[in-house]
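Below you will find the structure I want to go over with you.
Heads up, one of the protein chains got dropped from this complex, but the rest are sitting where they should.
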Amino acid sequence: MLDMQELTKAVGDLDEKKVLGLLNEFVASNPSPQDTAMVVSACQQGMAIVGDLFDAKEYFVGDLIFAGELLTSAIDILKPVMGGENTAKIGKMVLATVQGDLHDIGKNIFKSMSEAAGFEVYDLGIDAPASAFVEKVKEVNPEIVGMSGVLTLALDSMKNTVEALKEAGLRDGVKLIIGGNPVTEEACNMIGADAFTTNAAEGVKICQGWVK
Amino acid sequence: MSDAMALAQERNQIFDDLFAGRIPKRVPVSVNLPIEFCIQYAGQDLADAQWNTEMLEEIFDKACQDFASDMLPVLAFRFPSFYKLLGAKNFVMSSSGFLQHPEVEGLAREDYDAFIASPFNCIMEKILPKLYTELDKDPVTKAMTLAKAFKAFHDEMGHAGMVYGKLIQKYGYTDVNLFAGFCEAPFDFVADQLRGFKGISIDVRRMPDKVEAAAEAATPLMIKMGVPPVPSKHASTFIPLHMAPYLREKDFAKLYWPTFKRLVEALAEAGYPSFLFAEQDWMRYLDYLEELPENTRIMFEYGDPKLAKEKIGKKHIISGFYPVSLLKTGTKQQCIDKAKELIDILAPGGKYLFNLDKSPVTLDSVNVENLQAVLEYVSTNANY
Partner (left out) sequence: MNTNYYKTWEQYKAEHPEIDEKQEKAMAGKMQSYEEMMFSFIMFLLV
């Protein structure tokens, strides 16, 4: 059985070679789904360390992006030995960069960190109109809707999206978080979102709090 | 002498003093209002005015009338015409009428070696066709597309240049042009449109040697690009800096800094000072910036103005730091107080040019009256 602490530490260190080496070895041992679930959890704890190091300004945005990539590779290796129950998610989230805005770097970081934390994320991409949010929310019934944007005009689109969700009678069934350069507490109130953040790691923590 | 000419003379003197390290008569004021801001301010349609650029003179004139600045306060250099002709993926007009820069990958990971061997061959053969769909066609179509786009580019740039010239004369602005040349830090060049933010972040971890060699290979291109066509002591090469704040210092020191430093030094040696936009927070890197040739012009976005003044204020010319966000949310008095505060910190001893921390991209990113009040305040009250 592989050393969970060692794995968690290697993920936290973003030591890709070591992480993938450990996981390949683990998968070769033909593990049970229960063991695999523990390994996934060890990886998630490693990602929490990455988030902490980011807060401590030891890691920077580039490192977060790499962490997301590392986690994707890790899950790919583990997939063949995951049982059905391992895919149990802590919650569902509909996420997009709002209409009029084409920036997606921040959204993608938030997405990979949310997935690492156990969310099932439905990503509508960029320049997403309010109607796309409404349709997807109807379809998948998520706990959380995330809206991202870099331009100031994104704030208006976020507001429009919230209005559209209200009109469709969906607003009260979800928690709304907005993220990106222009978001502030004031903007959050104006838009009618439940939370705002300019820090992906913090945003994920807020979302985790909502589904606990 | 006309009023405008007298003003221009006074302003040129202020900038001569600024650049020579003498204390000018007063703190020079600049602001960069981008094309989108100006179009919205003039009440015109974004898409319409960016395509029909003959509308720009009136649009820019209005901004010049209403926002105090010693330097031409308007700037446009990306136009949808040539990007559209080329089928650009890297600059796309969104539904809102803003020309935006989606994340792209012009250079595939497996093409690093081709880029390192001959960057310009790789650009022509591999990168352009990946970023511009109309250049990914048969050779004849490609040649015709490139001809159309080149013509459009020169039409737009030529027209804009003519408008700038008229406005500089009309309003008596200084002839100082901080945007006379344009290039990027070699690492940023490799990152921004070649590998993309995500791609480069992964490469920095997985194949740092290739990243280093690619930045090295890009350096002569950036030096060549950065030398402005018309030499003048009032011309700077604009280098917007991007990726450094997102890197660990260890990676910055090895992969970003050496080629960037060489670029700024080479431009300085050729007689062209650089005007750097230090996007995000560069306080971690002030000691590096201190190494650059004297009188490098640096506009900061975020960080601690006191620390910047203390560490590099004697050597370089600092600007920026004024939070655009405050212009949106603050009262007029708060906005003016902030300007006072920054002037108190940054003006002593000279080498300070007033500017905002970034360009207000859209009209609604500021309260216009606050912006006008601040520019007016600094123009009339920041005397030495």
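Which chain is which? They are A and B, in the order written, and residues in each are numbered from 1.
In this section, contacts are C-beta pairs under 8 Å (C-beta built on N, C-alpha and C of every residue); 3 or more make two chains touch, one makes a residue touch a chain.
None of these values were measured; they are calculated from a predicted model.
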Checklist entry - Which of the displayed chains are touched by the chain that has been omitted? => result B
Next on the checklist: Tell me which of B:E36, B:D70, B:E184 or B:D251 is the one touching the absent chain.
Outcome noted: B:E184
Item to check | Candidate in contact with the missing chain, chosen from B:S118, B:T331 or B:N381 | outcome: B:S118
Next on the checklist: Considering the complete complex, identify which of B:R109, B:K166 or B:K224 is in touch with the unshown chain.
Outcome noted: B:K224
Checklist entry - Among B:I14, B:A49 or B:L131, which one is in touch with the chain left out? => result B:L131
Checklist outcome for this item: Interface residues of subunit B toward the undisplayed chain are 86, 88, 106, 117-121, 123-124, 127-128, 131-132, 149-150, 153-154, 182-184, 189, 192-194, 220-221, 224-225, 229
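The criterion applied here is as follows: only the chains that are shown with their structure count from here on.
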Item to check | Centre-to-centre distance between subunit B and subunit A (centres being mean Cα positions), rounded to whole Å | outcome: 33
Checklist entry - Mind pulling up the subunit A residues that touch subunit B in the complex? => result 14, 16, 58-63, 65-66, 69, 99-105, 108, 126-127, 151-153, 182, 184, 186
Checklist outcome for this item: subunit B contacts subunit A in the complex at 92, 94-96, 98, 100-103, 197-198, 200-202, 204-206, 243, 245-248, 251, 325, 328-329, 361-362, 364-365
